[in-house]
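Input: a single structure, listed below in structure tokens.
Note that one protein chain of the assembly has been removed; the remaining protein chains are unaltered in position.
Then we have chain A:
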Amino acid sequence: MFYFTFLVLIGLVLGLVGVASNPAPYFAALGLVVAAAVGCGILVGHGGSFLSLVLFLIYLGGMLVVFAYSAALAAEPYPETWGDWSVLFYVVVYIAGVLVVGGLVGGDWYSYSWVVVDEFKDLSLLRGDFSGVALMYSLGGAMLVVSGWVLLLTLFVVLELTRGLSRGALRAV
């Protein structure tokens, strides 16, 4: 489990390097998929199974489908992969930068252990994050209503932005 946690931590950084090194949007979306998947691994390693499930289903299932659809708008005949020199230069620079900063702050990495939620708790019926998220429906009801309202507002924002050129928010003057 120790090595698994280290593996997913390295995978998170490498996934973000793959996004940030400016390849074509197809491959950047692939790097984001890798980063989200290993992010689920990190949360599982800390005991947050419900948050991990939400991240996996909502993020990967919902958002990245939209990103893959939108990547078709940015289609290129010859997309840049991570093997091209302009991208590979940034990959090497970013990895070297992470290693240098890690070497600088790595002196006082105390206790290579990690804390799992509810580790020292006996006789708990629910996992910690299950009962925590469930509070959103009782005490945090106001924020739930606000979030729902913001999502509804975003729907109208999207409809207004993509309405067309004749009328709406965006016009070709």
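Structure notes:
We adopt the following convention: a contact is a pair of C-beta atoms (placed from the backbone, for glycine too) under 8 Å apart; a residue touches a chain by one contact, two chains touch by 3 or more; residues count from 1.
We take it that contacts and distances are computed from a predicted model.
The listed choices are "Very-long-chain (3R)-3-hydroxyacyl-CoA dehydratase", "Origin recognition complex subunit 4", "18S rRNA (guanine-N(7))-methyltransferase" or "NADH-ubiquinone oxidoreductase chain 4L"; the UniProt protein name belonging to the chain that is not shown reads "NADH-ubiquinone oxidoreductase chain 4L". The chain not shown here touches chain A at positions 5-6, 9-10, 12-13, 15-17, 19-22, 24-25, 28-29, 32, 35-36, 39, 42-43, 46-48, 50-51, 54-55, 58-59, 62-63, 66-67, 70-71, 73-74, 90, 94, 98, 101-102, 105-106, 108-112, 114-118, 128-129, 131-133, 135-136, 139-140, 143, 147, 150-151, 153-155, 157-158, 161-162, 164-165, 169-170, 172.
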